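These notes concern the structure reproduced below.
As you look at this complex, bear in mind that one protein chain is not there, while each of the others sits in place.
Chain IDs A, B and C follow the sequence of writing; residue 1 opens each chain.
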Amino acid sequence: MSQPLADITPSEMMTVTAARALGNGTTCFVGIGLPSEAANLARLTHAPEAVLIYESGTLQTRPDVLPLSIGDGELCETALTTVSVPEMFRYWLQGGHVDVGFLGTAQIDRYANLNTTLVGDYREPKVRLPGGGGAPEIATNSKEVFVMVKQSRRTFVKDVDFITTVGFGRDGTARDNMHPETARHMGRGPTRVITDLCVMRPDPVDHELVVTALHPGVTRDQVIDATGWDIRFADTLETTAIPTAEEIEVLRSLKVRTERHHAGDTV
Amino acid sequence: MSQPLADITPSEMMTVTAARALGNGTTCFVGIGLPSEAANLARLTHAPEAVLIYESGTLQTRPDVLPLSIGDGELCETALTTVSVPEMFRYWLQGGHVDVGFLGTAQIDRYANLNTTLVGDYREPKVRLPGGGGAPEIATNSKEVFVMVKQSRRTFVKDVDFITTVGFGRDGTARDNMHPETARHMGRGPTRVITDLCVMRPDPVDHELVVTALHPGVTRDQVIDATGWDIRFADTLETTAIPTAEEIEVLRSLKVRTERHHAGDTV
Amino acid sequence: MAEFLSLHDAVARFVENGATVAMEGFTHLIPFAAGHEIIRQQKRELTLIRMTPDLIYDQMIGMGCVKRLIFSWGGNPGVGSLHRLRDAVEHHHPVPLDIREHSHAAMACAYEAGAAGLPLAVLRGYVGSDLPKVNDQIKSITCPFTGEELAAIPSIRPDVAVIHAQKADRHGNVLIEGIIGVQKEAVLAATHSIVTVEEIVESLDTHPNACIIPGWAISAVVVAERGASPSYAHGYYPRDNGFYKTWDAIARNRESFAAWMNDHVMNARPEESTR
Partner (left out) sequence: MAEFLSLHDAVARFVENGATVAMEGFTHLIPFAAGHEIIRQQKRELTLIRMTPDLIYDQMIGMGCVKRLIFSWGGNPGVGSLHRLRDAVEHHHPVPLDIREHSHAAMACAYEAGAAGLPLAVLRGYVGSDLPKVNDQIKSITCPFTGEELAAIPSIRPDVAVIHAQKADRHGNVLIEGIIGVQKEAVLAATHSIVTVEEIVESLDTHPNACIIPGWAISAVVVAERGASPSYAHGYYPRDNGFYKTWDAIARNRESFAAWMNDHVMNARPEESTR
């Protein structure tokens, strides 16, 4: 049963759409924040056998509340096992065991390159962001990458100020013509960008992001207004399926549990 | 109190002498066989805080009987902890945490190079031996190396057929003039060779092995007869101290326990 | 062999002005008590290494201890920016901060290589990223078997590693459990190491493959109860997520930061400073 549309926020629409993209049994390297919310929603609904991996070393974790940090105790307590961080990046990520890398970002450009480093010039930044963390190698060593981010002109820019994490490079060709050994280990890169307005996928030829589905009630103009380049739309533009009442119910109760949990002590 | 000399076998003399070389608190990477016997005797007598490491990954082990293999259950059960074999070789040995590498060998030459690979030509060997195992890097990554081996012309040869494990190389200079980064991590190499007849040490200048001590009752001629090159003797030749009654008692009871333990089931 | 020292003495002995210091703990077991003692002892010109600088380095940077930071993700996890870190990078306050920036994968490999006594770490990393353009410590090697070009970065070999762990026995053998991060690597890669622990026990009493650092591989063991708070210690106390959120407001402004540090660190005794 679908949830009445008026009762669903754009954020919820984004999270449910992202969650649905994750197949049951998929091994997913989960970024903190929005990806963690979507990945756990998937696990709590249609993908109970999704394997969630966090960079803190927790393998196959099943948190009951969303972690605030990438290394909350909850992640370890519910994991199949917890390995060292070097092992996590060497054996599990670089070793080729991750199906989907699930990332958020501060900026994204038309070739799905991600910037989480800074706005402005590197040596004299206007705004210093946290940096790459696990993302640069999650994006290259996972078999494919989902990106999840709220859409606005500030976030969706024609060219990112800094490529922290490669999508398809400055001209869309970064994943072409690699050394065969590198090619064998590199994933396909970003295959979906899921926002609060729509879903984009890279054009199969030139790798520029193309809107392939609009969320229900969202117009092309809304997407155009929220994108910093001349965004393309697919010839057959789909409408994202409306979340079910169960999905919304599970998501909301997850967020309520999480909020209660993290309220914790304050100063 | 010394044990009556007539009551001590050359093997026991060798083991006790080797055990005494190991200081209390020393971290020792232990080869199987004779070195294991000597290292455990040291731990059970004057060096209770000696830290014994076996290449199977067992750190700081205190076996009650001598292991038959390098990975007997006894080693793990009495260890502080057991790590993976890659960790053992990377972090603990190559990482520079081993004071003494304690090795046996099949052949040794005048520059303390060890051969455990083969007799004859590599592609058409007369006798194929087990190979290097941990020794090549134990010999270079430990701060110093003790070698323990029964002395005979077959074993003590002028030039080994094959350098499995370097002492000081074919001409005694293998550890000179290294790249500074390599030099910083390379140990001093073999500092003592302990046999059933004597103790040899490398000459400080040309690194050729020189007899520095004879075991009680052993003559120079016996050593000369058992050495395949023109062996040198130190100007002031010492006599090895006679084992104490306690050392012999502890060694013998260790061997009895070990024999009983390994008799086990047979076919 | 590990010496049992007070927090004051361990920091005074092993952390020199100008030293390269790695304080690790991946969200879990962050050595806050030791960080506060370094601040109290007014160490200067430090090169700090840490994958996730977190509040502990925000505090040390804000208090002027730090000349250079080597890191891979500098935020307040799940909350937002590290405002003292940003103020140092954006406005050179209180002193200019030189940064050398990596990815997590590269830092993790560099700790591993440091523990392994190697001068470099090799990984399939930084492909297509701009990070090598701004960090001249990111180079490459060519595989002699396949011809593949791989990223190479210098291994991490700090003067001092500082970590927090659950417990030590009377020989200074230390048990780390739960999210173990890169702590063992940091200690083994460093020339000296300080391990603060929740408690000393008679026996570690654990399983055959536990993550134990032997006392002979550690310089100093220090008892620091709640020494990881507001981070957490698996089996002892949970992460104080509320404080992590509160820190955002405290650190956003130079004056409120100074006041908080004054009250909670500078004028606290070691045993009071952690919360």
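Heads up, the rule we're going with is that contacts are C-beta pairs under 8 Å (C-beta built on N, C-alpha and C of every residue); 3 or more make two chains touch, one makes a residue touch a chain.
All figures in this text were calculated on a predicted structure; none of them were measured in a lab.
Q: I'm checking contacts with the chain that's been left out. Which of A:Thr82, A:Thr165 or A:Thr227 qualifies?
A: With A:Thr82, A:Thr165 or A:Thr227 as choices, the missing chain is touched by A:Thr82.
Q: Who touches the missing chain here, C:Arg124, C:His164, C:Arg226 or C:Lys245?
A: From the options C:Arg124, C:His164, C:Arg226 or C:Lys245, the contact with the absent chain belongs to C:Arg124.
Q: Over the whole complex, note the residues of chain C touching the chain we left out.
A: 117-120, 122-124, 137, 139-146, 148, 150, 152, 154, 177-178, 180, 206-211, 234
Q: Since one chain isn't shown, list which residues of chain A touch it in the complete complex.
A: Interface with the chain not displayed, on the chain A side: 25, 27, 51, 59-60, 76-77, 79-83, 90-91, 94-97, 141, 181, 185.
Q: Mind listing the chain B residues that contact the chain we can't see here?
A: Answer for chain B: residues 32-33, 55-58, 67-73, 75-76, 82-86, 88-90, 93-94, 113, 117, 122, 125-137, 140-141, 162-166, 169, 174-175, 179, 181-182, 185-186, 261-267 touch the chain left out.
By our rule, only the chains that are shown with their structure count from here on.
Q: Measuring between mean CA coordinates, which chain is farthest from chain C?
A: Comparing chain centres, B lies farthest from chain C.
Q: Using only alpha carbons, which chain's centroid is the nearest to the whole structure's centroid?
A: C
Q: Starting from the mean Cα coordinates of chain A and chain C, work out the distance between those two points in Å.
A: The computed centroid separation for chain A versus chain C comes out at 28 Å.
Q: Nearest whole angstrom, what separates the Cα centre of chain A from the Cα centre of chain B?
A: Between these chains, centre-to-centre, one finds 57 Å.
Q: Taking the mean of the CA coordinates per chain, how far is chain B from chain C in Å?
A: 40
Q: Which residues of chain B are in contact with two or more other chains?
A: Chain B, residues with two or more chain partners: not present.
Q: Could you list the positions in chain C whose residues touch two or more of the other chains?
A: Each of 112, 184-185, 211 in chain C touches at least two other chains.
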